[in-house]
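Note that one protein chain is taken out, while the other chains of the complex remain in position.
Right after this comes chain A.
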Amino acid sequence: MPEFTLDDVRRILRASGGVDEQTDLDGEHFADTAFADLGYDSLALLELVNRIEREYGIQIPDGDLAHTQTPGEALAYVRARLTEARV
């Protein structure tokens, strides 16, 4: 089972929701910046969920990840699900 890191959140966000000049995914506060402030809306989070499910082979119930506010919270949630999946 692959590890899931903050870099994976960045990578998947870039591929799914795109980036532009105003988006700073490499800043030191990335983990604690709200998705909305990074420019990602609910659709972007839906797409993030889809891609994580496909890539990591886990099921994320509808709405679970959508309620996380920051990349850091999303990271913690996905790691927990991955740990559950290993058990």
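Keep in mind that, in the parts below, contacts are C-beta pairs under 8 Å (C-beta built on N, C-alpha and C of every residue); 3 or more make two chains touch, one makes a residue touch a chain; residues count from 1.
Here is the rule we use: contacts and distances are computed from a predicted model.
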Record lookup, UniProt, unshown chain, options "Cardiolipin synthase N-terminal domain-containing protein", "Ketosynthase chain-length factor", "ABC transporter ATP-binding protein" or "Succinate dehydrogenase" -> protein name "Ketosynthase chain-length factor"
Out of A:8, A:24 or A:53, which touches the unshown chain? A:53
Considering the complete complex, identify which of A:3, A:21 or A:84 is in touch with the unshown chain. A:21
Omitted-chain footprint on chain A covers residues 15-21, 23, 39, 43-44, 46-47, 50, 53-54
